[in-house]
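Note that this is a trimmed complex: some chains were dropped, and none of the rest were shifted.
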Amino acid sequence: MSEIKKFLYVNRKAPYGTIYALESLEVVLIGAAFDQDVSLAFLDDGVFQLLKKQDTAGIGVKNFSPTFRALGDYDVTKFYVEQESLTERGLTADDLMDITYEDEDDDYEEKPSIRVVNRDEMAAIMGDQDVVLSF
Amino acid sequence: MSTLHTVNKSPFATTTLASCLNHALEGDAILLIEDGVYGGVVGTELAKALAAAKGVSLYVLSGDLTARGIDTARLVKGMKPIDYAGFVALATEHDRAQAWL
Amino acid sequence: MKFGIVVSEGPYTHQASDTAYHFVKAALAAGHEVPRVFFYHDGVNVGTRLSIPPQDERNIQKNWTALGQEHGIDLVICIAAAQRRGLLDENEASRQGKDANNIAEGFRISGLGQLIEMGIQTDRLMTFGD
């Protein structure tokens, strides 16, 4: 399997209320081993997955948000977050976790994984994939 | 005679909270739980609708709010965070509970 | 006060069974009674003993079983919903010619009448679902 395909994971749901966000992340982690061209899209309620300071102790559910910060080590470095989705929810990019990766092509400089894009850019990213996995 | 309404869905994904607001009566309480807590954040179109709900008390389950990384300082004015004990108390104080699923 | 509880979504998939669990614990702690919890729709899946959640996650079935036994709560799984979804006790399995059953300790399978009865006999019916 030498062919490299563009995989997009589309995250449109909030975490904890339902399991989709967590089980999407589990696919991303496994998928990282396959050396494909991976992007993550966060739009609609999916942007809530990246909020800072999630603390689930009070509901007895595992907080999986720190795992997003580990994805850089697995070469998952493209997190596209839709600006309009943030704005509609009363959020800004400052509300999102700091997620970074070390760019091995640039002397391992630490760079942000989150790229805020507008709706048209998000649509264009979606339209440029080989495989779209929806969660 | 009054009702405790619970809403557990994000108002940005579904029309559930809007429908609940349309049917809540004066003296009723609305409690946001689970993904419903996102509806309590200021600065959205929805927050205005919540502010316009006259005579309806607004609550949010604090454990769900904290889990999702939302500070109580961001809640719309008048919305009160409560814990599970407060949830139980609200259920006893109203004559019935209606879950908006 | 007597609370009747309906859980109508599956464990892990939806937070409903967790919220209901915390609500019941808080109600008992406040001195209220919770004579019965009725599991309907995908909620019946809370009662399988074959679930193996990750080590660092809560075990929803075991939590309910323990709470039910500690406080004498009648944990009822709806038979019609359970049959569709493949949740069986020993009697049902043998009656239906199935070679296995999967119900967990502390749960029992019964009819929808138990839900209506719970609505009649309790002071507040609380529904946790999707």
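A, B and C label the chains in the order they appear, each numbered from 1.
What we mean here is this: a contact is a pair of C-beta atoms (placed from the backbone, for glycine too) under 8 Å apart; a residue touches a chain by one contact, two chains touch by 3 or more.
The structure presented is a predicted model; accordingly, all values stated were derived computationally and were not measured.
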Report summary line: Across the entire complex, the copy numbers by shown label are A x2, B x2, C x2
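The working rule: only the chains that are shown with their structure count from here on.
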**Report entry** CA centroid of chain A to CA centroid of chain C, Å
**Finding:** 35
Requested in this report: Round to the nearest whole Å and give the separation of the Cα centres of chain B and chain C.
Outcome: 26
Query - chain C: positions in contact with at least two other chains - result: 15, 19, 22, 130
**Report entry** Multi-partner residues of chain B (each touching 2 or more other chains)
**Finding:** 8-9, 34-35, 63, 83
Report task. Could you pull out which chain B residues touch chain C in their complex? Result -> 8-9, 33-35, 61, 63, 83-85, 87-89, 91-92, 96-97, 99, 101
Report summary line: Per the touch rule, the chain C residues reaching chain A in their complex are 12-15, 18-19, 21-22, 54, 56-58, 130
Query raised in the report: Residues of chain B touching chain A in their complex?
Result: 8-10, 12-13, 34-36, 38, 41-45, 47, 62-64, 66-71, 74, 83
